[in-house]
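Note sheet for the following structure.
Note that one protein chain is taken out, while the other chains of the complex remain in position.
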Amino acid sequence: MKRIYMDHAATTSTDVEVVKAMEPYFSLKYGNPNSIHSFGQEAREAVEEAREKIAHLIGANPSEIVFTAGGTEADNYAIKGIAWANQKKGNHIITSKIEHHAVLHSCQFLEKQGFRVTYLPVDKYGLIDPEDVKKAITDKTILVTIMHANNEIGTIEPIKEISKVVKKAGVYFHIDSVQTVGHIPIDVNDLGVDMLSMSGHKFYGPNGVGALYLRKGTRIVNLIDGGAQEKNRRAGTENVAGIVGLGKAAELAEERLTQGKEKKIVRLRDKLIKGIIDKIENVRLNGHPTKRLPGNANFCFEFIEGESMLLSLDMEGVAASSGSACTSGSLTASHILLAIGLPPEIAHGSLRLTLGKDNTEEEIDYVIDILPGIIEKLRALSPFKGNWEGLN
Amino acid sequence: MKRIYMDHAATTSTDVEVVKAMEPYFSLKYGNPNSIHSFGQEAREAVEEAREKIAHLIGANPSEIVFTAGGTEADNYAIKGIAWANQKKGNHIITSKIEHHAVLHSCQFLEKQGFRVTYLPVDKYGLIDPEDVKKAITDKTILVTIMHANNEIGTIEPIKEISKVVKKAGVYFHIDSVQTVGHIPIDVNDLGVDMLSMSGHKFYGPNGVGALYLRKGTRIVNLIDGGAQEKNRRAGTENVAGIVGLGKAAELAEERLTQGKEKKIVRLRDKLIKGIIDKIENVRLNGHPTKRLPGNANFCFEFIEGESMLLSLDMEGVAASSGSACTSGSLTASHILLAIGLPPEIAHGSLRLTLGKDNTEEEIDYVIDILPGIIEKLRALSPFKGNWEGLN
Amino acid sequence: MGMYSDKVMEHFKNPHNVGEIKDADGIGEVGNPICGDIMKIYIKVKDGKIIDCKFKTFGCGAAIATSSMITEMVKGKGIDEALKISNKAVAEALGGLPPIKMHCSNLAADGLSKAIEDYKQKSKKK
Partner (left out) sequence: MGMYSDKVMEHFKNPHNVGEIKDADGIGEVGNPICGDIMKIYIKVKDGKIIDCKFKTFGCGAAIATSSMITEMVKGKGIDEALKISNKAVAEALGGLPPIKMHCSNLAADGLSKAIEDYKQKSKKK
């Protein structure tokens, strides 16, 4: 059976060119970049070259890039680091209700340490209102952290507009760009952000490596203490091969963006959305119709539950994801779907199909073809028929 | 020119078998282990298999292994996590003066947060006295963190003896085993420790991946918050390939240890030490003569400085390291060499040669052969001749 | 490979006894839409024996498979015997469930108990 991967928001395959770039740094050029000898110096060069590529992709200066072990660490570092470094100035942080757990749980950790956090609401599309940010800022606010685009429903937030109100108030602004870096054009100066998190495995780089863009002059305390690596900003022997892979992934992403390759993905996504909405009843699209990530399609199918859809799709060779409780290891449906106003029983019936650079027209056709049958079969098992009657 | 690598304490090459084991998890089996579909499930299996191998190497239960991005993160997690989780019980931590910066700087971070830290002295060999640990414990002590073996001078600490006094006091005991895992036999129950840090790139695994052994029931707060990965103990999409590599490295290390392969390294090390001490004047061996890591040889050559030795050796194809200020990016000589009582000017003249599994007898002969000439040449440049006269 | 045992997947793929029993002697409903699981178990009883059992389930793979499994397990059993079937027994009959599913989606035996209770209530009234 052909396997079709439509879960690119969860992780992407590592590009074969990326793997090729990494390979010499395992068993051949394996020096520690902090060593003076030639083994060390060749590793050091590779790390700095990668730093330049990452910086270039987002319009930053190489010295403003700090390598991390992924998006989660970058988020933790930005949020906790700013809080610890600026607590004399204030103890208030602003974020939204639809952030990734890496951000939400970092904020909750800080709440236990005595910080105060405002969780802004979103509209039915998942959009944050810059006016709400403005109203939430007090003289104790030290950080605003908002995601660039949502991992589940794909909505792209109005970062530039939010930046205006945040910068006017003289507050640090961090964005979680894990879902956008490499997928849409980004310029940190144009966006007006002080910090930006990214993660390699979301744009065809390796797992376990990411970066935090840290604008020059930003007051921050380390999350991971130890050696003097990364100019004393992030300790630990550098993941040389991983960093080289991240750099290569950035280079390839920049090429694709320059060539407008994401347009093909947008076209396939729109075809997928139309095909599903047209062929299936009691379905809704989640997220914004146009302000959304190129590859993201997210639906709720009423009267059935998400995991059962995933299993059924997997049996037909299609890899997808869902915001149902059962797929997250928690007991409640996705906080994101609840935040856009969906009742829990509907949120449990969500299906996320996220396309990548290698998905084909045929694959889209196949999914549009098989999905109606799957939904029908599962609905036949459901105690709800065309309405939620009987639901207490 | 043949290149000879004798800096295995800094980092090791990734074993080609490890790289082979990792390869499928980049571009083929690239799923996110948290995904329900088949791509995710095959990644999940690989992660759990690696966990079993790591656990087996150190006599732990797989559920007690938490993957991290390396030794530094594991140290930070253990120390900060225990401190935050147990601050109601007490605010006192005990460590030593010769710990790695990952431990020392984590402790210093906690001091800024209001914790109190005792830094125990060591004797001239770098040994910690269990009696000193006992005396330092108060009813406010919540953690003792001591390194298993020192990264610079190779001294192996009396962990079992220290454990006895720590456990008697009902205090958590963490050891930094970054330099020992895979190099000497380890059993966490025999040693009597609650936590143990390891790092892949120190035993022929990949960079950027490590683990913390966390004894069941240990009260700890997360360092990195976010998703529910690693049973809610360490967030972030798993570095699948890296974890698989770490597992394979553990498996190979266990094989070598079972076969007693480290004995060859000990023999070469002792030959190297004897050769150098016999042929060069005004040199001393640092660390304990027998209680030391199989691969570690560390010397001080008087009247010359470490970096100049490294450059000279590098010109002859030999990769080594030093505890001189110039090689660490700091302004003072290694805190470890100072802690064993060396005056700074002598500490600056240190040279560390750390052997690995692939070093040969010929390589040892070569180093013994060329080193006297290098030392002689550098001493000819030195204003000090056979004594430190004139040094103010 | 996969999070579920083969037996679970078998029942998920081809669930047994799906449907309602129009003139059921007992109906049991368990679950919670917040959790994403609602099971409805229908039984038909004759001479103290369960002669038919059907289900409808809104829920994950484990919820569907356990529902299907219990309908098989009870057929022909006396109601007292049927009451003894535990959620754990259902999971075991399926070759085990992932730990995370043991508490949340493994409710079919509770649904059956409720259906039997409902039957008992109804019989009393008669």
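Details
Order of writing sets the chain letters: A, B and C. Residues in each chain are counted from 1.
Everything that follows uses one rule, which is that contacts are C-beta pairs under 8 Å (C-beta built on N, C-alpha and C of every residue); 3 or more make two chains touch, one makes a residue touch a chain.
Keep in mind that what you see is a predicted model, and the values were worked out from it rather than measured.
Partner chains of the missing chain, restricted to those shown and counted over the full complex, are A, B.
From the set B:Ile93, B:Cys107 or B:Ala325, the residue in touch with the chain omitted from the display is B:Ala325, counting the whole complex. Contact with the chain that does not appear here is found for just one residue of B:Val144, B:Ala333 or B:Ile375, B:Ala333.
Seen from chain B, the chain kept out of the figure touches residues 303-308, 311, 315, 324-326, 329, 331-333, 343-345, 348, 380-384, 391. Contact between chain A and the absent chain runs through residues 36, 38, 41-42, 44-45.
Here is the rule we use: only the chains that are shown with their structure count from here on.
A separation of 55 Å divides the Cα centre of chain B from that of chain C. Remark: chain A and chain B have CA centroids separated by 34 Å (rounded to whole angstrom).
Averaged C-alpha coordinates give centres for chain A and chain C that are 39 Å from one another. Across the assembly, chain A contributes residues 307, 311, 329 that each touch 2 or more other chains.
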